[in-house]
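A single protein chain has been omitted from the complex, and every remaining protein chain is retained in its original position.
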Amino acid sequence: MDTTVFEAHESTIRGYCRNYPTVFASASNARQVDEDGRSYIDFFAGAGVLNFGHNNPRMKEALIDFLQADGVAHSLDTYTTTKRDFVARFQEVVLAPRGMDHRMQFMGPTGSNAVEAAMKLARKATGRREIVAFSHGFHGMTLGSLAATANDAFRQWSGVPLEHIHRLPFETAPGGDTALAEYRTALQDPSSGLLPPAAFLVEPVQAEGGVNVASRDWLHEVQDLAREVGALLIFDDIQAGIGRTGTYFSFDGMGLDPDIITLAKGLGGFGTPIAMNLNKPEVDDHWSPGAHTGTFRGQGLSFVAGTVALDYFTDESFLADVLAKGERMRERLTALVREHPGLGWEVRGRGMIQALDTGDGAFAKRVQQTAFEAGLLIGPCGSGGRVIKLIPPLTIPEDDLLQGLDLLEQAIRTAREAD
Amino acid sequence: MDTTVFEAHESTIRGYCRNYPTVFASASNARQVDEDGRSYIDFFAGAGVLNFGHNNPRMKEALIDFLQADGVAHSLDTYTTTKRDFVARFQEVVLAPRGMDHRMQFMGPTGSNAVEAAMKLARKATGRREIVAFSHGFHGMTLGSLAATANDAFRQWSGVPLEHIHRLPFETAPGGDTALAEYRTALQDPSSGLLPPAAFLVEPVQAEGGVNVASRDWLHEVQDLAREVGALLIFDDIQAGIGRTGTYFSFDGMGLDPDIITLAKGLGGFGTPIAMNLNKPEVDDHWSPGAHTGTFRGQGLSFVAGTVALDYFTDESFLADVLAKGERMRERLTALVREHPGLGWEVRGRGMIQALDTGDGAFAKRVQQTAFEAGLLIGPCGSGGRVIKLIPPLTIPEDDLLQGLDLLEQAIRTAREAD
Amino acid sequence: MDTTVFEAHESTIRGYCRNYPTVFASASNARQVDEDGRSYIDFFAGAGVLNFGHNNPRMKEALIDFLQADGVAHSLDTYTTTKRDFVARFQEVVLAPRGMDHRMQFMGPTGSNAVEAAMKLARKATGRREIVAFSHGFHGMTLGSLAATANDAFRQWSGVPLEHIHRLPFETAPGGDTALAEYRTALQDPSSGLLPPAAFLVEPVQAEGGVNVASRDWLHEVQDLAREVGALLIFDDIQAGIGRTGTYFSFDGMGLDPDIITLAKGLGGFGTPIAMNLNKPEVDDHWSPGAHTGTFRGQGLSFVAGTVALDYFTDESFLADVLAKGERMRERLTALVREHPGLGWEVRGRGMIQALDTGDGAFAKRVQQTAFEAGLLIGPCGSGGRVIKLIPPLTIPEDDLLQGLDLLEQAIRTAREAD
Partner (left out) sequence: MDTTVFEAHESTIRGYCRNYPTVFASASNARQVDEDGRSYIDFFAGAGVLNFGHNNPRMKEALIDFLQADGVAHSLDTYTTTKRDFVARFQEVVLAPRGMDHRMQFMGPTGSNAVEAAMKLARKATGRREIVAFSHGFHGMTLGSLAATANDAFRQWSGVPLEHIHRLPFETAPGGDTALAEYRTALQDPSSGLLPPAAFLVEPVQAEGGVNVASRDWLHEVQDLAREVGALLIFDDIQAGIGRTGTYFSFDGMGLDPDIITLAKGLGGFGTPIAMNLNKPEVDDHWSPGAHTGTFRGQGLSFVAGTVALDYFTDESFLADVLAKGERMRERLTALVREHPGLGWEVRGRGMIQALDTGDGAFAKRVQQTAFEAGLLIGPCGSGGRVIKLIPPLTIPEDDLLQGLDLLEQAIRTAREAD
């Protein structure tokens, strides 16, 4: 393993490589192998991108075919056959069955860019400025989306004031149970000092923020309030969408009806970048052609693999399997809480995003390091990194899942012994 | 050709597809072929991304090899062998020969994100807030970079005030010859009402803004002023870099020494997304690990093709050929100005970014449409789209280049006749 | 009565003259007389300025003496004997008995300016930006103080975003009982998305906002929270201070210890403009000479009359009398609520600021108009003007007070009959 090139020439800002101090050479489904031949079980999946595993074979084949046929790899927002296939398939598999008539908007392929576009559209459509965002929310790193991101570890780097966001506690944060009602009351009071918002921007399942799962009731309360005050409802489903929670959207089956949905990460299937918003037509009509451009909007490779990814959602057994594996993960985490009582640990999650909140960032870091040394990749999240988040590929083989959970169990024991 | 899927399900915001109303099926070097088998010469190159042509064969081979070997396609900012190859090769081919010790920072793979990161770093490093940006500059669509972008067609969509930018005219804009001197004087005056800036953000060659080429002297004046007032010098070389102007950086050979260089577009070689900033070590040291994150920072496919792309710059004949072709383009444009006298047309550019400023957006649009019908893809730019910008792949075959120029010449004649 | 000059030449913005459509010619204690000789009982006292009555005879005599002696009427912030008398007397009568070592800062003579100065100082002293202000708060009309003012009827005129304020509900507003605790919790959470504030800006008794009286416990909770999070405590006592509530400061006797107190209105005694902040020395030390200037800081006439006003507070019977009169007012308002049951009316106040919240702005306006016609001046306040606020001069003769209350009672009956 030789990391001197990185140390000499890559920016100080590099981060995950400090958690996983090795050089990866190849990867397949839920396994990554480093250049020394050591194999790691991947419970991180590229921060929630690789829902279908590293080098998904069906996608790989499709990509090679596409390359060999000189498909249009880069197309801005011109029309290509590849993009048409993706759009048609997405309509067929995702939108039509749900009776959704949202339109697909492609932008620069980052989740941050998707959020920025959604914020622009909401402000334009309403003529208002403030957007409600929630504590523990994570929406990106560029100035507009960073204003909506809650974590001060990121916010402190803005260099300028982060503005035009009204912050409310998320359902699971202190005050989260009463905040919406209080905000409603305040908006009815002309002397509250508050402006009616353009939109409510909410992750139905907060991933980076510590795996906080909003209830159906609370999400309906957000939606109702948005409707009442003439604001849009934006769901940021970038990390929790595309099957992660056991349904395509994290909010499926709850009777919710967001105006804008932001997607990215798992949408491209293979780890190649893509971002897409789904806008209700009456909202989308506020756009003019070219209003929010971006060079890498048309990614042929992402369309090809993303189209393959959609096939998974026509197979009923796939999501059933996700839910079953998620249940397995949850049971094991729950057992860990029982094994280590009196520490205030909490298990949270839905489907195959499951987490153990240890309440202690230093401890979680030790767990992560110990797990890495044992051959398991996990990524702490939440305030101070105290939450151990498990987001393996949805396609992880049963054996790898169980072996990974064993390694986690052991790492936690080891880390506890060091306390 | 069937575009009904797009019309039904894609956002109103789609733009370039309106200029090129067909569905592309494949592409190779400087040619794109639509699904009806019609071939187009590409003088747009994906908005300056495809410097090495569509489906560059060397890159294609490397990508297929990489895929077949289960290379790590998506890696966040963990270390991979592929990324190491890229970093080492970039150091070897680009930095070392220039005596540069800048560090490479990868971020969410859009130019906009690169600019946002540069702005954050400059503000952090200086403790200041305002950044000087120039008229006609284009730096992206997210809130921070959009504030630096000059074109009101984009700015009007922000929905919130765009702030913390001090705007000066670019060298070639009215007042551009005296603005820097006046700004220097103002900064020396404690009653100017102006704050010392964190950075000067400048494109040595403005591409989207209308192909405005800064002189060596003016760029030195910017650099000198930045040094004098304790500000950083940021060069946005996203569209004009990576060989486009006949040198690797658009500012090569001018004795300039920017603190931060933003790169994206052509860096990945194949059209797959990547963005990278080059930060001087003393500036880069202001970052902390993870300060500006992003899901798609580690793109294996972009590293693989990007490493191949670097090979071009070890072959002396490559850039000589770029300059020769650029000269050919310029001659033909100059001839067009002579052929259509009295219209105030102007030819501008360097290397293989050459442009004809027609002063008339409606006319340029007719030229673009006529050219498209004849089988040539071009993209107007500048205020109101009045500038016909030619940015074919650097690898365009001589015949395609000449044929494309013939088509352009004819399209202009046709459009003139309609006047 | 001739108002044509005003209608022809005064701005559309004129307001109170529309409530009191006559031309006043003279005034004495709690009586104003119009040019037709009609006498009005004044329960408004110039919006809380004339605590010692119109043309207070002791002040009038002192002012005439001062004018005849060629006293320095206008002095900026140079030293004058008149100013020295005021400063020394204020120290003697107000600060020393309370063990306060606050320093007196004079600024442009408006309450708004006092608040702006306090905000600057708090931001400078803490290096922070956000200031906590409360719903229903009123702090002024200039851009900084307007950002702290809650009423949208004023805020909507700013023309630019009103920023850098964190808004919490006042104790008596919905959510006011839990807001401070929730805010404390949020500030402890690094992912709350909130910044620690520079200060809490609070009126112990909100006057314009509808006569909302904070409890001792809640004010202590604000103070404790400010201390905990390293923020300053600013009390805006502009309308409720200077004896109005039956104590010199509205928060006297509660064991509170604000860092900055803003004063204006009644401080000058006679209605001549003055504004003064009291800054704790360790806070005040953050100022540099001349940091916040203003032409009319040194008002000889205000110092002269203001010095006389301080004499009232050395006479124990004065405040006892204020409390007794206040009790009388309260009893009468309470009787009115009983007389008109089932309307949800509420009586609020302390000392001689007493109010009847009718919950109905249109009704309150009718009461005001009917009262005016009967010879009583009152001023509705609160959201939509639904609160009938009574703030007669503290020196109002018993007979005028009772007669005024009779007129109010009758006006309310008349207005009720019209319902």
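Note that the chains take the letters A, B and C in the order they are written out, and that residue 1 is the start of every chain.
Just so it is clear, a contact is a pair of C-beta atoms (placed from the backbone, for glycine too) under 8 Å apart; a residue touches a chain by one contact, two chains touch by 3 or more.
If you're wondering where the values come from, they're calculated on a predicted model, not measured in any experiment.
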item	value
Of B:G137, B:G268 or B:G379, the residue in touch with the unshown chain	B:G137
Chain not shown: contacting residue from C:E182, C:D284, C:D360 or C:D400	C:D284
Candidate in contact with the missing chain, chosen from C:I41, C:A264 or C:A371	C:A264
Residues from subunit B at the interface with the omitted partner, ascending	129, 133-137, 149-153, 155, 161, 163-165, 167, 169, 173-175, 178-179, 182, 185-186, 189-195, 209-210, 382-384
Residues of subunit C (touch criterion as defined above) contacting the omitted chain	2-3, 5-6, 8-18, 20-28, 32, 35, 46-50, 54-55, 60, 63-64, 67-81, 83-84, 87-88, 90-91, 95, 103-113, 116-117, 119-120, 122-124, 129, 140-145, 147, 153-154, 157-160, 163-164, 198, 264-265, 270-273, 277, 279, 284-285, 287-296, 299-301
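Simple rule for what comes next: only the chains that are shown with their structure count from here on.
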item	value
Remotest chain, subunit C as reference, centres from CA atoms	B
Distance between the centres, which are taken as Cα means, of subunit C and subunit B, whole angstrom	59
Between subunit A and subunit C, centroid-to-centroid distance (C-alpha), Å	51
Euclidean distance of C-alpha centroids - subunit A vs subunit B, Å	30
Interface hub residues of subunit A, defined as touching at least two other chains	129, 153, 163-164
